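Everything on this sheet refers to the single structure shown next.
Rather than the whole complex, this shows some of its chains in their spots.
By letter and in written order, the chains are A, B and C; residue numbering begins at 1 in each of them.
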Amino acid sequence: MGEVILTMKEIDKSFPGVHALDHVNLEVKKGEVHALMGENGAGKSTLMKVLTGIYTKDSGTITFEGKEVEFHNSREAQDAGIVIVHQELNMLGHLTVAQNIFIGREFKKGMRIDDKKMNEEAKKLFDRLNIDIDPKETMSKLTVGKQQMCEIAKAISHDAKVIIFDEPSAALTETEIEELFKIIRDLRSKDLGIVYISHRMDEIKVITDRVTVMRDGTYVGTLITEDSTKDDIINMMVGRVIYEDPKTESMVPKDAPVVLKVEHLKAGHMVNDVSFELHKGEILGFSGLMGAGRTETARAIFGADPIESGDIYINGKKVVIKNPQDAVANGIGYLSEDRKRFGIVVDKTVAENTTMANLDNYMSGIFIDKKKERDVAQKYVDDLATKTPSVDQLVVNLSGGNQQKVVIAKWLTRDCDILIFDEPTRGIDVGAKSEIYKLMNQLAADGKAIIMISSEMTEILRMSDRVVVMCEGKKTGEIGIAEATQENIMNMATREIG
Amino acid sequence: MANNTVKTTVRKESFINRMGGQKFIVLLVAIALFLVFCAASPGYRKTTTFITILDYSYYIILMGIGVTFPLITAGVDLSIGTGMVCYALVGGWLIRFHEWPTGAAMIVCILFGMVIGLLNGFLVAIMELPPFLATLCTSMITRGIGSVIVGGFGIPWPTAGADNAWYRNLFKLSNGSTIIPIGLLWMILIVIIMSFVLNHTKVGRYTIAIGSNKEATRLSGVNVRFYHILAYVICGFFAGLAAVSYAAVVPTVQPGTGAGFELEAIGGAIIGGVSMSGGIGSVTGTLAGVFVIVLLKTGLPFIGLTANWQQIITGLVLIGAVLIDIIKTKREQIK
Amino acid sequence: MVAGLLAGCGGSSKSTEKAGSTAASSDGGSYHFEVVVKSFQSTYWQAAIQGMEQAKEELGITYNPTGPNAESDIADQVNMLNSAINAEPDGIALAACDASAVLDSLQTALDKKIPVVCFDATVPDAPEGSVYSNVVTDNGAAGAIAGDKLYEAVKDKLGKGKVRVGEINQDATSANITERGMGFINKFKELAEADGHKVAVIGNDFYVGKVEKNAAEADADIVLEVAVPSQTTVDLCTTEALNIMNKDDTIAIFGSNQVAAEGVIAANANLNVLGDKIVAAGFDAGTAQKAAVKDGTLLGSVTQSPLMMGKGAIETLTKICNGEKVEMEQPTDAAWYDADNMEDKEIAPNLYD
């Protein structure tokens, strides 16, 4: 660790109705990875947006390389050497990967943009970072994970002195995270200052040097990672200790009835001959590498994408699911991995989003009973500890994790027998994560059946009663939790079949 | 110590925002325009003028209310202008050449409107054509169909005093000397009903949700196609109603006309705060916006402006009406 | 002037040149004509087509009518005219939306030796020899008829302080409307000035600009206010009419075509001033106008004979093709109709619904 490169002092920022930052401090040194931690809505993203000129601070000072600075837009910050990988993806769907990476600083040959050179440079960049993406592919065709890797590559391609990663790992799989860490270590060795925001405690221990913790928009303190335990940090964040231990045996009784049976499912480009059973009261983990086809399987079962062939049985009865309505009518709920696109209606209120899947229960005659609607929304805001000034707040103004809680609330109002949770804790803080885990366990105990798709190995091992592993659109293995280990799951996830 | 409550500084909303933001400003603009015209022209401040203005505002108001729905789904309906004339033509033709009772012809107008709405909805929601193009095409088709059916002739609906002209009394009761514009009451009633539909029923909720995020709405198990089509059918229904109110005021419905009315209705809706990118809008806002347009259209000749200047001033006032709100919002954001 | 009988398509020059391609025309019998009207928007044009239909049956010719959607779609019409010329018919009947827009096309028609007959509207600067005949109403004279009648009706009210006379014109671009409008203005002004009144024409720039020796508004005892709506729709005509009819000193108003006249009638619906306080005259026909004339809301109206014009145009073309001699100007008359004479058999057929 070298000298201090960046100091933020007494930063204050309010939005209408929310005091997002209350005199927050942050100090970043050259050659360190500095973790910024805090619960959902603690103000981490806001602090970083203030730093990079996207928001203007109400008061406080920012010192960068010994000089006091104030950036008015992200370009100025970039030029000074501070770049950020945003929590929410900021891609230009219609442009190619290379065009995205070099947007705003294209290579030119006279008047002409040199796309060839950009593709080459992008390729070089990807090779260096060990990422396998075709620079000429259109951005919107990539999976969320690959898009995130492009964002990271883009940030790194700047000649930056400070790089901020706002929850980069949320959309990434274990292997990709390994690659990311290699990249970050490499950057650290080049004396860059790195701010790393994440909710995954394991990562913090592995990659960071110091940790700054925020709570409710205030600065709590800074620790040296090596000298502190996971519990210390969690304690600072949420004011109590949370334990996360792997599950060792299935909680499901042996004779639990099969509620969902999928046979030889074939759909889309990816899902090929997938069969599995789901029991009442079971949490079935779906593990696999990126692009393994788990999301597509879930979408096909939910009727979001057309099914080519295969049968679905619910409680032993064959059902035809042509669209999400059919699925919902059959008692299936689906929590999407891409909440911004598929999960929430961002510019509507918390209350409206909460009842979206189940409006029929909140009607009186032909009219929507708004009081009842707000009451149920408030109930789930309380139950899930969603941070929002009121149920009338627009979802767009909530922090990422709290948005996720709203989507969960949406499906909880609808009392589904089968719930598919696709990356349910993506971007959710430890406190809330344990709440959601508790909730999922509770649901399972109440007799609901849950499919949990997760790319986080610890999550799979902690929550599942049984694990299904997929690779390249096929089911490559199934294993009870008692036998499951990180190694044998990884093995199945990369297994060549047939 | 866990502290889950969020600190909330009570937001001091400005008076204007509490009254509905842009809607309210636009209403103020409408009132201001009315007062200016009244002050400037003795002819304008007569009851009879006021009634005539109302007469010629009903069909634009009705089209505006209708088109609010497709607009909120992030679509548009360009077919309502020529469509409305087409329905009025067909209705009048049935009355005149096929001796249909007026009531039946009115129902045909409305049903025809709903059929074209259904077609638009099908093209947009099922076939996924861009709404601008799909409705531009149905606009041409309805213009053609109207003329073809009636054979190119202008069609007058039963004139005031005729046996089957009772429908005119729907909009205006005249007891000898005094005229009561009961059409206005209908408009108020319709605005109240449609406001309710938009804000307090499933139809409205899902219309807004489709405009905000269609895919997320679909994945919530909502029958998105149905409600998406419904928005266009509602729009067609109102175009059919507008046809009746149009036939009640113009002496002859001329084939080939109607293009341009849809822009007045859409323009009114947008000024009233409906967002073309979907998810935002209100029926009361549309009403206020349409009033601004109708007032400009009827008032500017009265203050002695010639046609060309009317165009210029209309453009400028409309820009101004929207700018007030935008500048205000920007100022608040900076604060 | 007698034009181009030798160049007629039934004549020797063309039939030898084009013997192969237009065999039918050399029979001298079944000619094919292209007809370009101003639009199909108004019933007026349908009456014209009806006249052509009569001629078709009587003469055994064929014709193909086209026209833009609105009279203001000038470019579209030029386009259609060019298409018509390229179809190489035996003749073209043209009602030009805009007199100068069709000049190039007429030159092409002349080059191709396709005879053109203008009906309803003339093309004054047409290339020498391209237009063989004009079958038109003298719009200036037609407008003057209305001027004459309205002046008669209000003569007694003049001289007792400033009065206002209104004129609603649908547009300021089409030759028909502007000629009519000016015909009314000039006649009214002439009659009033002959009686020692001073007339000021105000309002639309185009019309005011065409008035010779216009008096200042302050000096005049008769103000002639010309209004043109910003778009050619009934509702805007109504508003313009309403504005004028609401003024206290207005004593007369003239609407110079069906749409404008209906605007006047519609404006009266709530105001109820026509007949006693304000005397009004219209132009053309249509159910609403006929009813208004009958019940005295309108003093009367001027009718052209679209039917005769349509028929005349086809007859003239046939004559040209047959090598007969035709008059350059073939005016069809306009007539005044009011409650008394509208059932007469010379008048009634032209009063379309």
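Observations
Quick note on the criterion: a residue touches a chain if its C-beta (ideal position, glycine included) is under 8 Å from a C-beta of that chain, and two chains touch if they have at least 3 such contacts.
Computed from a prediction, not measured in an experiment: that's the story for all the values here.
Stoichiometry of the full complex in this file, given in the displayed chain labels: A x1, B x2, C x1.
By definition in this document, only the chains that are shown with their structure count from here on.
Chain centres were defined as the mean of their Cα atoms; on that basis the chain farthest from chain A turns out to be C.
One finds 35 Å separating the Cα centroids of chain B and chain C. Computed centre separation for the pair chain A/chain C is 73 angstrom, with centres defined by C-alpha atoms.
The residues of chain B lying in touch with chain C in their complex are 41-44, 46, 48-49, 51-52, 55-56, 143, 147, 151-154, 156, 159-160, 172, 179, 249-252, 254-257, 260, 297-298, 301-302, 306-308, 310-311. Residue ranges on chain A touching chain B, taken from their complex, read 14, 16-19, 22, 41, 215-217, 238-240, 302, 304, 323-325, 327-329, 334, 336, 341-348, 352, 356-357, 359, 363, 366-368, 370, 385, 387-390, 410, 431. On chain C, the positions that touch chain B within their shared complex are 39-43, 45-46, 49, 69-70, 203-205, 227-231, 233-236, 238-240, 242-243, 246-248, 258-259, 262, 265-267, 269-272, 286-289, 291, 352-353.
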